[in-house]
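One protein chain is absent from this view; the other protein chains keep their places.
All chains are identified by letter, namely A and B, in their written order; residue positions are counted from 1 within each chain.
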Amino acid sequence: MLHVVVCIKQVPEITEVSIDRRTNTLVREGVPSIINPFDMYAIEEGLRLKEAHGGTVSVISMGPPQVESSLKEAVAMGADRAVLLSDSRFAGADTLATAYTLAQGIRRLGQFDLVICGKQAIDGDTGQVGPGLAEELGIPHVTYVRRIRELGDGMLRVERMVEGGWELISTTLPALISVVKDINEPRLPSLKGIMRAKRTPVTVWGLEELGCDPQRVGLTGSATEVVRIWTPEPRESGELLQGDPEQQARQLVERLRGLGVI
Amino acid sequence: MQYFLSEEQEAIRDLARRLAEEKIRPQAPVLDEREEFPSQLMKELARADLFAVPFPEEYGGMGYGLFELCLVVEQLAWACAGVATSYAASFLGALPILEFGTEDQKRRYLPSLAAGERMAAFALTEPEAGSDAGAISTTAVRDGDHYVLNGTKQWITNGGEADVYTVIALTDKTKGARGASAFVVEKGTPGFSFGKKEKKLGIRCSVTRELSFTDCRVPAHNRLGREGMGFLIAMRTLDKARPGVGALAVGLAQGALDEAVAYASQRVQFGKPISSFQAIGHKLADMATLIEASRALVYQVARSIDAGQRDFSKESAMAKLFPADVAMRVTLEAVQVFGGYGYMRDYPVEKRMRDAKILQIYEGTNEIQRNIIASALVRELKSRRR
Partner (left out) sequence: MEGKGRPAILKEECTGCGACVEACPIGAIRMHDGLAQIDESCNLCGGCRDVCPSGAIRFPEEDREKQPAVAEHHHVWVFAEVRQGKLASVVPELLGAGRRLADQLGESLHAVVVTAPREEIYQQLFGYGADAVWQVEHELVFEGDEMARAAALCQLIRRERPAVVLFGATAMGRSLAPRIATRLKTGLTADCTGLEIDPETRLLRQIRPAFGGNIMAEILTKYRRPQMATVRPRVMKAPRFRPDSSGPIHHFVPAELDGGLTLEELVLEEVETVNLEDADIIVSGGRGLGDPRNFALLEELARLLGAAVGASRAAVDSGWIPYPHQVGQTGKTVAPKVYIAVGISGAIQHLVGMQSSDVIVAINKNPDAPIFKVATYGIVGDLFEVVPALIRQLKKMRGVT
């Protein structure tokens, strides 16, 4: 029996986002939300481990009430339990406060063997919550996992992507891994799963249920502060190189040499 | 347009759409190019429980009806009409068992078909019996507790890939169509073999093969209904399946329109996006209107059949005829909107045009549909006069 916890984040569907100039926050209204793509690989890996070893998959997320829809989707894919950590005091959390809050939630869930996160979220792009969460839970972590080679008897052996190749790493359970796209191909939910998800309530825990230190959550518990956001200058419009392929190629080589890049 | 789907119907449609977008669409051009049956995609559809949609819950289905089946077929066809055809043809093959099978026959076949573990096919057409289905010559001769089948079925969708075939054969040659009976024949039965895979203009990932029966012994308990009911079973099956073909046409046409609108909005000529030219804009407007009219017709006919309308041959013929003609016209126009690019196989619309043509031909040509509608009109007039 293997108890897997998968952490997911709900992110805006499109990568083109706008900014409210007045509040310097991201405008998310009207932008459809999805499960962070990397977290889909995390869910799939959890489900595959459950199919191979037996046990349970719990999905957990921190966020506003609308994150329930993403948790329900994970249930529709096959997760057994869904927990949402939601409290207005959790808002504005940086990765430090998020890792703490998620750790409180996972402890409350009970015994677990493996926590799986996606490599990073496509909105924040930090990849920091996974290792931070492992630290909070006092368990080892391995990032960028592209394959689980072996799992059992309290140990885990994985392949981890690094610059120029991969490492074979072993560690003890419980542990946390963050996974990359290469690890699997996520399934879609099944229709029966969707109908089951409609009937399965999402557990919602707030600050009190989690026994959180109010000083360590949300904006208050964050060590970093975003003081300014802006959109970068759009790229200058480029030059279309004319002529036959030979002429186009010659012009390109000349341009690149002129810039001193080749 | 708002069709006021229930929450569950929306879930069915949305899931089929996701499969279409994420799994089918990226593969459609490759499958078409290689003329390759989408086995992997069929497994995905099965895993998503989409095969289960129109089967009753007691046989492992989801307990929905024809309308929900149409929602699925439409979305699949939005991505690839070949994949949608493979899916819909399996239901066509299962329909005779579902509608006319004994409890024992249903228990033997429906659960695995609903799970998508096995696929089905429907075998009526023969080389000399196309639109004139009554001219079939495959025979089934009783021999103890078996029937011995001899003959050839042609252009059978899912032929060779399906595991379960409903085959119409003559048990009494002297009676013509009234001497036909329906049988379930399983792949692997001795004397049952497949001909070569046909090379087609469109829906090239859907497989079409010839079925050959040479002294093929089929257990008598595999006969559906009574002897002589075969032709009736075939016609009732086709009547019921036609809105599905209409839904396939709607999805295919919608996909072509979506491509055309997107292209017309980003393609710049004479310094403007071509969508700003009336010649293009009006084309797109006509395409959209025709598609919406088709969808409304298909949805209403499917809902009426599910709600228990008794005689629906005319309406179901309309729900196949009109959308099929619309799909042909819309896909032709989509190619025109794309101009030279539209003619290139690297762009997605020429495939839709090739795919659309079959909709006017298979499951009863559009000429036959008009015959059905016309004869129904005359019948109605006579019954009113009486």
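Basically, contacts are C-beta pairs under 8 Å (C-beta built on N, C-alpha and C of every residue); 3 or more make two chains touch, one makes a residue touch a chain.
Quick caveat: nothing in here was measured; it's all calculated off a predicted structure.
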Touch criterion as defined above, residue of B:A135, B:L201 or B:V268 at the omitted chain: B:V268
Touching the hidden chain in the complete assembly: which of A:V142, A:L188, A:V202 or A:V217 does that? A:V142
Identify the residue among A:G105, A:G132 or A:P189 that touches the chain left out of the display. A:G132
Counting contacts across the full complex, list the positions on subunit B that touch the omitted chain. 26, 30, 263, 266-268, 341
Residues of subunit A in contact with the chain that isn't shown? 14-17, 19, 26, 37-38, 94-96, 99, 122-132, 134-136, 140-144, 146, 157, 160-172, 180-182, 215, 222-232, 235-236, 238-241, 245-246, 248-253, 255-257, 259, 261-262
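The rule is simple: only the chains that are shown with their structure count from here on.
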Chain centre separation (subunit A, subunit B; CA means) in Å: 41
Looking at the complex, which residues from subunit B come into contact with subunit A? 7-8, 11-12, 15, 18-19, 22-23, 44, 47-50, 52-53, 62
Within their complex, state which residues of subunit A touch subunit B. 187-195, 198
